[in-house]
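Read through the structure below, which is laid out as structure tokens, and then see the notes.
Entry: chain A
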Amino acid sequence: MVDPILSIRDLHTEFVANEGIIRAVDGVSFDVFQGRTLGVVGESGCGKSVTARSILGIVEKPGRVTGGQILLRPETGGEAVDLLQLGPKAMRAIRGPEIALVFQEPMASFSQYYTIGNQIMEGIRLHLKLSARAARDRAIELLDMVGVPQPARRVDEYPFQLSGGLRQRVMIAMALACDPRVLIADEPTTALDVTTQAQILDLLRELQQKQGLALILITHDMGVIAEMAHDVAVMYLGRAVETGPVSEIFTAPKHPYTRALLRSIPTVMAKPRTRLPTIEGSIPHPSNRPAGCAYNPRCLELIDDLCRVQEPPETGMAGRRIRCFLHGGRP
Partner candidate 1 sequence: MQNRRTFLGYGAAAMAAAPAGSALAQAVQASGSVTQSGLVGKLEGPIPAGGPIPATFQEAPQLAELVKAGKLPPVASRIPSEPMVIKPVESVGKYGGTWRRAFIGPSDGENGNRIMASDKLLFWDFTGSKIVPCVAKGHEISADGKITTLFLRKGMKWSDGHPFTADDFVFWYEDMYLNKDIVPGPIADMSAGGKPGKLVKIDETTVQFVFENPYFLFPSMLAGDTLIGGGQATRQSNGNSYAGYAPAHYLKQFMPKYSSEAEANKKAKDAGYESWVRLLHVRKDWELNPELPTLGPWKTVTPINTPTWSMERNPFYYAVDTAGNQLPYMDKVVMTLAENIEVVNLKAMAGELDLQERHIDLQKLPVILDNRDRGKYDVHLDLAFNGADTTLHVNMDFRGDDVIGKLLGTADFRRALSMGIDRDQLNETFWLGLATPGSSAPAESMPESPGPEWRKKWSTLDVAAANKLLDGLGLTKKDSEGYRLRPDNGKRVVIELLAVKAFMDWPKHAEMIAQHWRKIGIYGDVKEAERGLAFGRLLKSDHHIFVWTNGGTELLYLYSSWALPTDVASGVYGIEHAKWYASNGTQGTKPTDPKMLEALELFRSAAAKQEGERNKIAQEIWKIMVDQQFTIGTCGQSPALMGVRMASRRLGNIPGRTCIAQHCRTPGSSRPETWFYKA
Partner candidate 2 sequence: MITFIVRRLLLGLFTVWLISMLAFAIIQLPPGDFVDSYIANLAAGGAAVSADEANAMRKLYGMGQPIYVQYGKWIVRVVVGDFGESMEWRRPVSEVIGDRIWLTLLLSFAALLVTWGLALPIGIFSAVRQYSVADYIFTLVGFIGIAVPNFLLALIILYAAFRYLGLSVGGLFSAEYALAPWTWDKVKDLSWHLPLPAMILALSGTAQLIRIMRANLLDELRKPYVVTARAKGLSELRTVLKYPVRAALNPFASNIAYLFPYLVSGSIIISIVLGLPTVGPLLVRALIAQDVYLGGAIVLLLGVLTVIGTFISDLVLMWVDPRLRHQMD
């Protein structure tokens, strides 16, 4: 099997808050492969977004990455570099040309004071060292690529003049400006209405195939995963509790949490007028994560004397990992 472009190993990111240290990301591991889409799924607050920012090294104070590895394989092949070891300058060279990010709130993620053209070209000129003219052409080209009508005119417009869908397209164009190898889309569709959502997702899929992107799609929506992802990482309270190919996860989910998530998506097979099951209880606050398996308070199949006491280790083979005593790792 090919080497991953990007592999996250036991990533830890902490925030220092009044009530003490919060482990937002607490040992996440997963791999991202060229031309494949990794879906990172979990309820809001499970640390998805922080993971994304950790990868780009733009976690804001009071947060900081405290451990693990973020291994990026150079385009030229050869030894993978650990991004966490890079200096700020080198890291800036990664953002954009290597790894790019698409945000969930297209409105707030643009500055209202510059034209979209300006904001797209900025990255281009910085990384690709293009002339203003060339950068502009490139920007128009990008807008065209992401399906913005009349790109030549739009390029001089301001974000607030665009519709939500267009904005997200522009956001994507901006992310692709320096054709990155890895694109992280953080809830790219949450802020959009259903039809636009579909369009954006299609766009992403299409682009990924065209450019052989490695896509990390962060979402809380199993449905989106189902139609977009090749691989899945299910996160719970700062950890990947189950990872594997989408086919396996959906057909044979192992972790009780994964199952619970799956149960909560409507399916055509479901009988009409049956209530969608929901997961009992709410995610505990990271600052007071329960002892043992973090999921135990909500788990329907927990093993009392064990899950409340011990943390399940990560078991399973490459490409299919899981943290649950039901599936091995029992003492």
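Observations on the structure shown:
Criterion: contacts are C-beta pairs under 8 Å (C-beta built on N, C-alpha and C of every residue); 3 or more make two chains touch, one makes a residue touch a chain; residues count from 1.
These made the cut because all candidates are chains of the complex that A comes from, given by their letters.
Owing to the predicted nature of the structure, the values given are computational and were not obtained by experimental measurement.
Candidates 1 or 2 all come from the same complex, and the one touching chain A there is 2.
For chain A in complex with candidate 2, the touching residues are 53, 56, 58, 60, 88, 92-97, 100-101, 103, 105, 108-114, 122-123, 126-127, 158, 160-161, 174-175, 177.
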